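One chain of protein is taken out of this complex; the other chains stay put.
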Amino acid sequence: MIKRKRRRLGVAPKIAASSGISAKESKVTIIDYNEKEFHEKEIKNIGECCIFKDAPTVTWINIDGLTQHELLEKLTRDYGLHPLVVEDILNTDQRPKMEDFGSYIYMVMKMLSYNQAEAEVEIEQVSMILGNNFLISFQEKEGDVFDSIRERIRTAKGRIRKSGVDYLVYTLIDAVIDNYFLILEKIGEKIEVLEEELINTPTQETMRNIHSLKREMIFLRKSVWPMRELINGLQKSESSVIKKSTGIFLRDVYDHTIQVIDTVESLRDMASGMLDIYLSSISNRMNEVMKVLTIFAAIFIPLTFIAGVYGMNFKFMPELEWKYGYFVALSLMAAVGITLVLFFKRKKWF
Amino acid sequence: MIKRKRRRLGVAPKIAASSGISAKESKVTIIDYNEKEFHEKEIKNIGECCIFKDAPTVTWINIDGLTQHELLEKLTRDYGLHPLVVEDILNTDQRPKMEDFGSYIYMVMKMLSYNQAEAEVEIEQVSMILGNNFLISFQEKEGDVFDSIRERIRTAKGRIRKSGVDYLVYTLIDAVIDNYFLILEKIGEKIEVLEEELINTPTQETMRNIHSLKREMIFLRKSVWPMRELINGLQKSESSVIKKSTGIFLRDVYDHTIQVIDTVESLRDMASGMLDIYLSSISNRMNEVMKVLTIFAAIFIPLTFIAGVYGMNFKFMPELEWKYGYFVALSLMAAVGITLVLFFKRKKWF
Amino acid sequence: MIKRKRRRLGVAPKIAASSGISAKESKVTIIDYNEKEFHEKEIKNIGECCIFKDAPTVTWINIDGLTQHELLEKLTRDYGLHPLVVEDILNTDQRPKMEDFGSYIYMVMKMLSYNQAEAEVEIEQVSMILGNNFLISFQEKEGDVFDSIRERIRTAKGRIRKSGVDYLVYTLIDAVIDNYFLILEKIGEKIEVLEEELINTPTQETMRNIHSLKREMIFLRKSVWPMRELINGLQKSESSVIKKSTGIFLRDVYDHTIQVIDTVESLRDMASGMLDIYLSSISNRMNEVMKVLTIFAAIFIPLTFIAGVYGMNFKFMPELEWKYGYFVALSLMAAVGITLVLFFKRKKWF
Amino acid sequence: MIKRKRRRLGVAPKIAASSGISAKESKVTIIDYNEKEFHEKEIKNIGECCIFKDAPTVTWINIDGLTQHELLEKLTRDYGLHPLVVEDILNTDQRPKMEDFGSYIYMVMKMLSYNQAEAEVEIEQVSMILGNNFLISFQEKEGDVFDSIRERIRTAKGRIRKSGVDYLVYTLIDAVIDNYFLILEKIGEKIEVLEEELINTPTQETMRNIHSLKREMIFLRKSVWPMRELINGLQKSESSVIKKSTGIFLRDVYDHTIQVIDTVESLRDMASGMLDIYLSSISNRMNEVMKVLTIFAAIFIPLTFIAGVYGMNFKFMPELEWKYGYFVALSLMAAVGITLVLFFKRKKWF
Partner (left out) sequence: MIKRKRRRLGVAPKIAASSGISAKESKVTIIDYNEKEFHEKEIKNIGECCIFKDAPTVTWINIDGLTQHELLEKLTRDYGLHPLVVEDILNTDQRPKMEDFGSYIYMVMKMLSYNQAEAEVEIEQVSMILGNNFLISFQEKEGDVFDSIRERIRTAKGRIRKSGVDYLVYTLIDAVIDNYFLILEKIGEKIEVLEEELINTPTQETMRNIHSLKREMIFLRKSVWPMRELINGLQKSESSVIKKSTGIFLRDVYDHTIQVIDTVESLRDMASGMLDIYLSSISNRMNEVMKVLTIFAAIFIPLTFIAGVYGMNFKFMPELEWKYGYFVALSLMAAVGITLVLFFKRKKWF
């Protein structure tokens, strides 16, 4: 599930470093709006990507796919981005963080989605450049959780068209965090299924599922914890990019992040508890197996011994001559057997 | 026991979001008082809910049920609440927190109650809006822990009628926290019952009870820990809503919260310890089973072997011809058996 | 061992709340002294309890038993105590803490004593009100660890008669903390006894003792940890009640508290380690049992099989006709048996 | 893998202390450059080592091997190093740290490399003295991760030739940290191999591999954690040696360090999880063994008992005389056997 990409070794930071990523074309869409106007277009020609640069309107450039280097170079030049930022955008194994470069803020976060088909959590890195009147977002591939926001901009629903680019950024982060709740729900369901299994039919497979669940949680945690710092950083940023009035919304996303973290920690605690049940359940079943063995062995071994005694070939064995010797022996066996059965019954072994 | 409600995804914060909640009517009661006057009424007409808004008296509006949206909209308009606050009130899966909006303070907390019938802890979210002379409290359903406070207001008992709205808020928080002690007591009793069971008759069921207890504690902890921050926030609030003189009472609730947290942590430690006893107790019982098996097998297998030897059909077996051969053989068996019994006795196996 | 008392629910803080406590009379003693004078008397009449209130001498009022409400009311009135303080004094399930009320400082701590008869640690709550020239101490019942201090005051030994009330408070706290060392010693002894037992004759009982030891430590910890804050609070108090010169003594008690905490943590670590030994020791013993079983079974089952073969009743079995057939068979059995014994010897099973 | 070298005991800090290290000659290379000029030479004569000392160009003196004491003494004298710095350079068991001596900054870090041949992580200590226009680096032996940087300086690629000595230091630290990712990747691969093994064929050897993996992680952690402080120290340094403009690059390395730490922690969590699988897998296999034993024993012991009964030699045993007695007995055995097989089938034992 997890691929760790090695960063270039000692190589100067530059765009060419990302040559390992497949060369599929990027898809670039621009949404430009203010309270009254609204433009949306898909860019085919790199030259067009910065046309709204100097307009006072809010410009959201979204790029799906990180392979078109000329595009990145143009953006870098036109918007004056730092080479390290470009390198970070291309390296899709970043830890969520925010960096304030004065004239713009750079953010990376992890967008999680649940792949129903493979019952797996998928991680995609989203980078954002937030300037005074523009937002550039970079995604690894097409498909994201921002469609409802695009719809809201188009239909001028809510306050989004009346607010600045910092409110746009808030809605995007909010959408990312909201999606975490979906993932947590899926994991919560998995845990419930596993617990059911644990109680009824625990197998070595259950154990492996618990393990893979714990693993998923380790990586979920790695994605979520730094979000706290990220949003905190935005809240405390002295950059002019973030307006005071947006602070209250950031506080709200911050609370949601804390809630996600809390839930991840609770789920971790629960998963640990499951392991304990599993181990105790194995031990219990071994106990059961042992008891069955012991009951069979302990009852029949003495009986077999009695039969063995009267199977000896001594010349002089008085009992063998008795008329009812055989029945006496059978009764003796029955008596011993019943005594032992009662003994184990009293010990509550069955 | 725990239901995680998914928050709306990327949807603009607005009241309509709560449409998932059942449409039962809310019950609204207003208590308005100062040292001399006292009014209490149940509101049937939404228009009435803000009638005491501009009066200098303390007004406590309590709303049970979160489904009457017009009511919420009216309150929002009349008291100038932020849309995010309304959203948080409607989302009943909040983490306890307090937020200072300048002219009012918003608080969420978890009211726990013990459902005797189902032997379960029930969680209900209580939101409060605390303004200069009003308090609006929102609950998920009817029934709460505030009745004794209402009674104190009615009868002008204690200092409550002489004090402001911040003292009222203190008594409400105090009542919520006090109720946690009740829950802790119930859990403490459960632990005692479980320990008794563990020592006398541990079963797989006991294990599951320990597990569900740990789970309850995880969620209890999630409700209690943030209360610390909440009360701390109130104490340090620079808002004019909280008067200096109330600080000492808040310090008192704060101490109680710490005590609840301490107790939750101690109970967690105890529950972990129980698991260790359980596992060691299973191991001990397996040991017992093994010993029984070993004693039976180790004593009778050699005896059966001796019987087997004298059951062989060799033509020439001198012992078989002896007059007392049979008795010698029986004596030999007895000797071997007694030796083995003594051997296991000395090993302290029984 | 631990009784959790539920606090009153939503009831206004007042003295009557403590009605649950038995109505035995309180015992009140006053010690009043300065460098030259010394008075000690047992108060029978409530009116007398505040006679030294305005004297410049140091007054120590000690109250054993919390049931005489008129007395508490008088003290409250005369010394101007806050109602919450009175409530805290009466609620004997407080967490150790100190609170600065300006004109006086309120402290609660836990006095531990070891009940030799029941081999148990007993907890008693001690509350203290420290004013400019008076100290009021409240205890749950008679008997405390302060006798040597009383003796020192009587005999004017050491600096105590020359110092103020803050030095008196230091000696009292010091005596309480000193007693913790005694308790730790007792627990240390218990651990040594348990370890001896673990190594020699571990039983399910040992396990339970370890568990109850851990439990004792959980509660000891709960009593000791907050003492750190308490003393720290006294040290940092800006109240005029604590003189600069006493600071050095408080630092000393603080160091002792840290030492107690350190030791509690070490003992906890040791107790956890014991559990591991216990579990491994059970496993080892099961191994031993298994080995005995395996050796017996593995040696005698093949022999019994051989005997069984020659006990078959086939018409034509050449060996049976041999003259030394029987002895050959016995020798064969001996050979098989010895081989197996050697096999297990080489495996170091015995 | 780990050798802990004892520091000299109570001996005054001086160069002679390092006499324990083998006396192989050190290899000294000097790279001196600015935007236009570039010199690189290997020093054979100690006198030459400080020739660029007063030049305004950036001078990088790299020393492989710590045995040439005259060289160290000359550097110490010429560059005015503190004796403790020299001692720290010679003691190759330092914890990564940075110390600001005003006119120069001293840094120690751990350079990790993966020895493919022995499948082991190797640790080498790198010390650096960073002055206004010089950098002296000390390594334990030849071979490092800096070759690409040397190449960049030679070819004037990137910004390195245009920047000062602080940018050079950044590239060196970056190269060291980058190499940690390689190591983490190797460990990640090991974990994957081990997990495969755990699931398919867990042996005692697997357990030992997990243990040695955990050990490697303990030491990796010890190397990486303090790097955080080191880079933080550089960032916050008020020394004139670090220019403002380099801060952004240090922030970047800092982020990478955090990422390494995060990954180490995640790998640790995973390794712990593996242990749990291992233990549960052993328990499961014991269960399997027990079941086989129980099935064999429980089925054949009753059958053997029946055979034993009809092997008794009583005079009067009616069944023996029956014509089909033998077949009835065989059928009885078959019936008992099949019943037991069905019983275990229903218990899902096979």
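Labels for the chains are A, B, C and D, by order of writing; each one numbers its residues from 1.
Keep in mind that, in the parts below, a contact is a pair of C-beta atoms (placed from the backbone, for glycine too) under 8 Å apart; a residue touches a chain by one contact, two chains touch by 3 or more.
Every value quoted in this text rests on a predicted model; they were computed, and no experiment measured them.
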### Message
So there's a chain missing from this view; which of the remaining chains does it actually touch?
### Response
C, D
### Query
Of the listed residues C:51, C:84 or C:290, which contacts the missing chain in the full complex?
C:290
### Query
Of C:39, C:77, C:159 or C:323, which residue touches the hidden chain?
C:159
#### Entry: Residue of D:74, D:97, D:186 or D:251 touching the missing chain in the full complex
D:97
### Task
Kindly note down the residues of chain C that lie in touch with the hidden chain.
145-149, 152, 157-160, 171, 174-175, 178-179, 181-182, 184-185, 188, 199, 248-249, 251-252, 255-256, 258-259, 262-263, 266, 269-270, 273, 276-277, 279-281, 283-284, 286-287, 290-291, 293-294, 297-298, 301-302, 304-305, 308-309, 311-318, 349
### Summary
Logged for chain D, residues touching the omitted partner chain are 4, 6-14, 82, 84, 88, 93-95, 97, 99, 101, 204, 207-208, 211, 214-215, 218-219, 222, 275, 278-279, 282-283, 285-286, 289-290, 292-293, 296-297, 300-301, 303-304, 307-308, 310-313, 317, 319-326, 329-330, 333
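FYI, only the chains that are shown with their structure count from here on.
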### Query
Chains shared as neighbours by chain B and chain C?
none
#### Entry: Size of the rotation, in steps of 5 degrees, that lays the CA trace of chain A over chain C
145
### Same-site or different-site touching of chain A by its copy chain D, using the half cut
different
### Query
What is the distance in Å between the mean C-alpha positions of chain C and chain D?
42
### Task
Averaging only over C-alpha atoms, locate the centres of chain A and chain B and give their separation in whole Å.
26
### Message
Give the residues of chain B touching no fewer than two other chains, as numbers and ranges.
### Response
279, 283, 286, 290, 293, 297, 301, 304, 308, 311-313, 317
### Query
Drawing the touching chains as a network, do you get a line, a ring, a star, a complete graph or other?
line
### Query
Which of the chains touch, listed as pairs?
A-B, A-D, B-C
